[in-house]
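Shown here: the complex without one of its protein chains, the others still in place.
== subunit A ==
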Amino acid sequence: MKILVPIKRVVDYAVKIRVKSDKSGVETANVKMSMNPFDEIAVEEAIRLKEKGIAKEIAAVSMGPKQSQETIRTAIAMGADTGIHVETDKELQPLAVAKLLQKLVETEKPQLIILGKQAIDDDCNQTAQMLAGLLNWPQATFASKVDIKDDKVHVTREIDGGLETLSMKLPAIVSCDLRLNEPRYAKLQNIMKSKKAQLNVLTPEKLGVDTTSHLSTVSVEEPPKRKGGVKVENIDQVVEGLKKNALI
């Protein structure tokens, strides 16, 4: 079985972002970028399935500018077998990404696609569901446990109020929640090897996908600042504060 793992290069989760003064977006020049944390979990899960002998091959795919290749190499250093880069300088929204992935499914023929549940930059939480819709495949989003037996995948999902388990016949789509696993660090030796890996570089044009979005960003602004920052000395003052705000 082949697993396709789509990954995204995003501003590192620990970076305190800055909104551009012309309100056109968030500053990404000279900012530390890394693999979207949820996608690391997706890569890790695919590797574990390979280590169990369930998966034969893992293809990592990323879409975006040239630098996305670093993210693909990170996935290869972790244990992915091959890398595909869909190169474009245009901003891709989830629907475009899903359409590009749909095309790749035709040639790569994966039985399972594992994605992160959301990218921490756009916070959309859409791509896995959109891809499942386009392919008419079953989907299990927000997975915290994945079990594969024969041609069936059993997934435990995080839902409001608890957990639920679904079973799907392959081919299927899984999106990862935080608690699915603990991603490994790549070994230095593997990082060196990944630098030489041959990537399959494509473009949206080559794949015949129109990536134009009908959703445009009018402006990006900073959220209103909270006043906050008042410290009190003791419990009585806390209670007083609650009273003043009519909370008790």
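The criterion applied here is as follows: a contact is a pair of C-beta atoms (placed from the backbone, for glycine too) under 8 Å apart; a residue touches a chain by one contact, two chains touch by 3 or more; residues count from 1.
Methods note: contacts and distances are computed from a predicted model.
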(request) Out of "Erythrocruorin", "Mitochondrial ribonuclease P catalytic subunit", "Light-independent protochlorophyllide reductase subunit B" or "Electron transfer flavoprotein subunit alpha", flag the one the UniProt entry gives for the chain missing from this complex. (result) "Electron transfer flavoprotein subunit alpha"
(message) If I consider the whole complex, including the chain that's not displayed, which of A:Gly53, A:Gly161 or A:Gly208 touches that chain?
(response) A:Gly161
(message) Given that one chain is not shown, which residue among A:Ala60, A:Ala75, A:Leu112 or A:Met130 touches it?
(response) A:Met130
(message) To test your reading of the contact rule: which positions on subunit A touch the chain that is missing from view?
(response) 11, 13, 16-17, 19, 26, 38, 93-95, 98, 117-118, 120-134, 136-139, 141-142, 144, 154, 158-169, 177-179, 213-223, 226-232, 234-239, 241-243, 245, 247-248
